[in-house]
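With one protein chain held back, the other chains of the complex are shown just where they sit.
Up next, chain A:
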């Protein structure tokens, strides 16, 4: 028991010390750049100054962070549910796939920042246009990854299912959907980071709250420490949401190949002949 948890901790340390060291190194570089006067303090504030401000203004930042987080999560959840439903429909019917695909692609390539003002005109200054932009940003990767996942099932498995006579619904629930989950999670992880961007873009265009607003205000006031603080908090929100999904994936798909660690490289490829 003790050795097992000990091993686990050693594993965590092993995985995290390198990125942590890189982060620390970057902080040091940032610090050096500012203290040596290489860059003017009003252009790049020192890390100390930035973190001091974050502590001083924590309640202000926290309030706006909460707003952006809610918009992001709402947009992400809607995009996730819609994305999976659209993907299922596309896999079930080739007609739906060929009909919907061009429109999906079109919706994806439209620059979101360019259509965001339109949503403000339509939906006002509330949280709705931000959620819509977040949904638009996050939707596409979910659809694409889910379609790929649902199509990744072996034909042999589907033929077997046919001889078992379970029908399309049971085949979907017991075979197709679980088989698609690793792909789906890959899409969701991309989607959640894009949802943060979507929410912030929505806030840029017209809003009086949220991290996008904080950044824009700080920019207008030439308040670079606050600008940096806003950027850092926004990134942290994205990273935390990503890690949350990663954790959910590990809990839900313990069997998934990418989680098998060393076994993947030392065993012959599964299913190879």
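Side notes on the structure shown:
As a convention for this text, a residue touches a chain if its C-beta (ideal position, glycine included) is under 8 Å from a C-beta of that chain, and two chains touch if they have at least 3 such contacts; residues count from 1.
Convention: contacts and distances are computed from a predicted model.
Per its UniProt entry, the chain excluded from the display bears the name "NitT/TauT family transport system ATP-binding protein", taken from "NADH ubiquinone oxidoreductase", "FAD:protein FMN transferase", "NitT/TauT family transport system ATP-binding protein" or "Acyl-CoA dehydrogenase".
Here the missing chain is touched by one residue of A:33, A:70, A:179 or A:231, and it is A:179. If you put the hidden chain back, the residue from A:81, A:157, A:222 or A:236 that touches it is A:157. Seen across the whole complex, the unshown chain contacts chain A at 154, 156-157, 159-166, 170-171, 174-175, 178-179, 253, 255-257, 260, 263, 267, 270-273.
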